[in-house]
Structures are given as C-alpha cells and as structure tokens.
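Sharing a structure below in structure tokens format, with a few things to ask.
One protein chain is absent from this view; the other protein chains keep their places.
Chain lettering (A and B) follows the sequence in which the chains are written, and residue indices restart at 1 in each chain.
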Amino acid sequence: MFEEEIRFLRKMNMRQLAQQVLNFLMIISSALMVWKALALYTNSESPIVVVLSGSMEPAFYRGDLLFLGMPDEPLRVGDICVFKIPGRDIPIVHRVIKLHDEKETDKQYILTKGDNNQVDDRGLYNKGQLWIHREHIIGKVRGFLPYIGIITILMNDYPQLKYVLIGFLLLYMLVNRE
Amino acid sequence: MSSSWFELKFDFEGQKLAEFVSQAGIILFAVIGFVVGFLLQDILLTFQIFAGGIIVTSILVLPSWSLYNKHPVQWLPPIQNENNQKTLEQKESNSKPIEEK
C-alpha cells in the first residue's frame, strides 16, 4: 500500500521537496491568518472555544463549539460569557448572575455561575476575589455548534493522539501529489 | 497502486454518473429533511432523514454495481517488445494522475 508513496518520495528531487514543504507551511499560515482575522473582527482574543466541562449543562455539553463576540455595550445579567482568571490558563464559560455598574468609573462588578453548579463561582476565582471585571472577559457567547469540538476534547484527554494526528497530516502533505 | 479486489473501480462514464447520483441524492435528502422538519417543527427528524439519505446514497454509489461499468475503455493492443519493459513501467506511473482523475 505504501510502497508507491515511498517510491514517490525517493524520486522527488530537492526542488519538489521544497515545494511540498512550502505548500504545507502555506496551509498552516493561512489557517493562522484566518484565526487572527476572526479575532480582529470579533474583538475577542479567541473567537472560537470548545466547552471542556459540564458546568453549563444542559445548555452546553463537553465538546460543543462556541462562537464568541465582544459586545461594545456592557454585559447584562443572563449573558453567557467566557472569562479568564489571572494566573490560570483555562478560560471558563459561565452565566452572569449578579452585576453592579459603578457610577463614576463605569467599572462592572460581575459574578458568574455555571447553570449546572449549585454555588456561584467565588470558589473558582482567586482567593479573596469576589467579582470579576470587564478585563477578565474574553467574549460573550453569540452562537454555538454541538459536538464539533469533540476532537479537541479527545486530544486533551489523550495527548499522544495529537502527535499521531499531526504526524499523519505531515506525511500526507508530503506525499500528496495534487 | 496495483489493482486489488476492494477498489471497486468504475469506468469513466460510471464515474460521471456516480458523481451526479451522490450529489443529487445528498442534496435531495437535505431538502426533504429541511421541509419535513420545518413543517413538523422537529429538528431531530431533519437530521435523521439527512443521515438516512447519506446511507442510501452510499449504497447507491459505493458498491461496484454493473451500471457503473457499462463503458469499459477499449485499450489498444500492447506492443510486443522486450526492451520496452522499463519505459512502459515509467509511462504507467507518469500517466497515473491523469488516469485517476
């Protein structure tokens, strides 16, 4: 099955090999460009996220894909937003349940809670932190697609899968003749 | 690639027909699913019909039904020449991309 591919690789000269590598880099860089353009357009640092926990069930399940936007207007109670606690890597998707807009500074004091959690998120925030603010918010959930992100979940749970997948893709790109 | 039994090759006319059948079938079932789902306000039904459509299309197109091999290519008779063996092999791999498409 593979002998033909190996024969093909052996027959390639440096110029062809360089072209295949360049093609591969081209695909990666255009994907990156699309991602960055989307981030600029939505004004959110990561416009598409995958739900990693079941804390928002039954609205979102693990593996659902969320599309984020950054609204110009302030957040309101009931909005589902994605926020990042300083010092922690993984962003959290939860619903705003309490909100106080300060008159003088327009600063928003936000408290969130997962629909599926019994208590609010104060236990998830840093020690002594009672509220999160606008600067912690990555985006507000605008739309979603179920199940699509399940590959990310699998890659998170089984990191070897990531390398197998990347290796396979690389090999495929190299021997691809079209 | 050396030909093996599971490749289920089609001839050129068959490929054209298979492409039409698969695309028309999938679109048709998507439209039926959309209309039925909308009228009954049942989104699950839409996707069940769509999934069923993909299965039906696969059954129509994937196996090597005799319909897809009605116009076999008439090859010219091979030229009997021993020292051409090597060039023939090269020719085969060179002409492969055209043949596959």
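We take it that a contact is a pair of C-beta atoms (placed from the backbone, for glycine too) under 8 Å apart; a residue touches a chain by one contact, two chains touch by 3 or more.
One rule holds for everything that comes next: contacts and distances are computed from a predicted model.
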| request: Name the absent chain as its UniProt record does, using one of the following: "Replication factor C subunit 5", "Signal peptidase subunit 3", "Protein CSN12 homolog" or "CENP-T/Histone H4 histone fold domain-containing protein". | output: "Signal peptidase subunit 3"
| Which chains here would be touched by the one that got left out? | A, B
| note | Contacting the left-out chain: of A:Gly54, A:Pro86, A:Pro146 or A:Gly167, that is A:Pro146
| query | Which is it among A:Leu9, A:Ile85, A:Leu99 or A:Met173 that touches the chain not included here? | reply | A:Leu99
| note | Where subunit B meets the left-out chain, the residues are 6-10, 14-16, 18-19, 22-23, 26-27, 30, 33-34, 37-38, 41-43, 46, 50, 54, 57-58, 61-62, 99-101
| request: Would you write out the residues of subunit A that touch the absent chain, in ascending order? | output: 58-60, 76-80, 95, 97-103, 109, 115, 130, 141-146
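Just so we're on the same page, only the chains that are shown with their structure count from here on.
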| message | Centroid from C-alpha atoms only, then distance subunit A to subunit B, rounded to Å. What do you get? | response | 37
